[in-house]
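Provided herewith is a single structure, encoded as structure tokens, for subsequent inquiry.
As you look at this complex, bear in mind that one protein chain is not there, while each of the others sits in place.
On to subunit A.
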Amino acid sequence: MFETFQPSAIRAHALTADAVSAFLPMRSRLPRWRDISRYVSPLALVALWQVSCSVGLVSTRLVASPAQIAVTAWSLLRDGTLEANLGISLLRAALGLSIALLAGVGLALVSGLSRMGEDIVDAPLQIMRTLPVLALVPLFILWFGIGETPKVLLVALGATFPVYLNLHKGIRTVDPKLLEMARTLGLSHGQTVRDVILPAALPDLLVGVRYAVGVAWLMLVVAEQINAESGIGHMMMDAEDFLRTDIILVGLMVYGLLGLLSDNLVRGLEAWLLVWRPLSPRRGDGA
């Protein structure tokens, strides 16, 4: 897992970057064109969108203008609609994710640490994993009604799999050389699990958590658009009845921001927990 890493090469690279900026004091203080150029195209698109709406090229019944969206977002914030719905959505996501973490970690430990556990737990989970979880919505409504339970459970079910699969893989792919080393040092089974296996699997668990957070929002969107009486999804469905594309787009933006924020939160968690990795988070693991 770690052979590909060359600390000396990276240190040397950082050194040259420092050296370059030291020779170019003016350039390093001004924002460079490279940094700005990334935002030019999106901003131009938003401007084009606004102009199209203003001159009537695009009907506001189909798409609200950016200015209208900003005004609507502000008014939804002022009368507390957005906060109330956001609170409910966050609560559902947090509850569902907590259940998923407990279940996923628990199951992965059982099936990762014992052969018998793997025989019992892994096969059914691998089968269930192939089911599209969203196809369970009608069944969930029949079983749990239309209250909070099916919504939270839908999030939990969807988010359990990435946690389970990644942690299980992490536990099963611990470097056998480290396990041999633990044996020659006379570590007990418990010590080996605590000091070698679990820390080795932690990077994989965190990748799983990042996927799980993404899946949780996806599940929430669906759950809140079916028989919901609150939440961001409900706010958007409600707006559909009144052709309020501005409110729908505010909801979309909120979902996007939530996804972005939660992903950054997990990345922060990674940087803090995996401080022993000279380069964290790992490249190429993007969720």
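What we mean here is this: contacts are C-beta pairs under 8 Å (C-beta built on N, C-alpha and C of every residue); 3 or more make two chains touch, one makes a residue touch a chain; residues count from 1.
Going forward, contacts and distances are computed from a predicted model.
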| item | value |
| --- | --- |
| Which of "Isoquinoline 1-oxidoreductase", "Acyl-CoA dehydrogenase family protein", "ABC transporter ATP-binding protein" or "Hydrogenase iron-sulfur subunit" matches, in UniProt, the chain that is not displayed | "ABC transporter ATP-binding protein" |
| Residue, one of A:M181, A:L243, A:L257 or A:A271, that touches the chain absent here | A:M181 |
| Given A:P66, A:G106 or A:P199, the one touching the chain that is not displayed | A:P199 |
| Residues in subunit A touching the chain absent from view | 2, 5, 7-8, 177-178, 180-187, 191, 195-196, 199-200, 202, 274-278 |
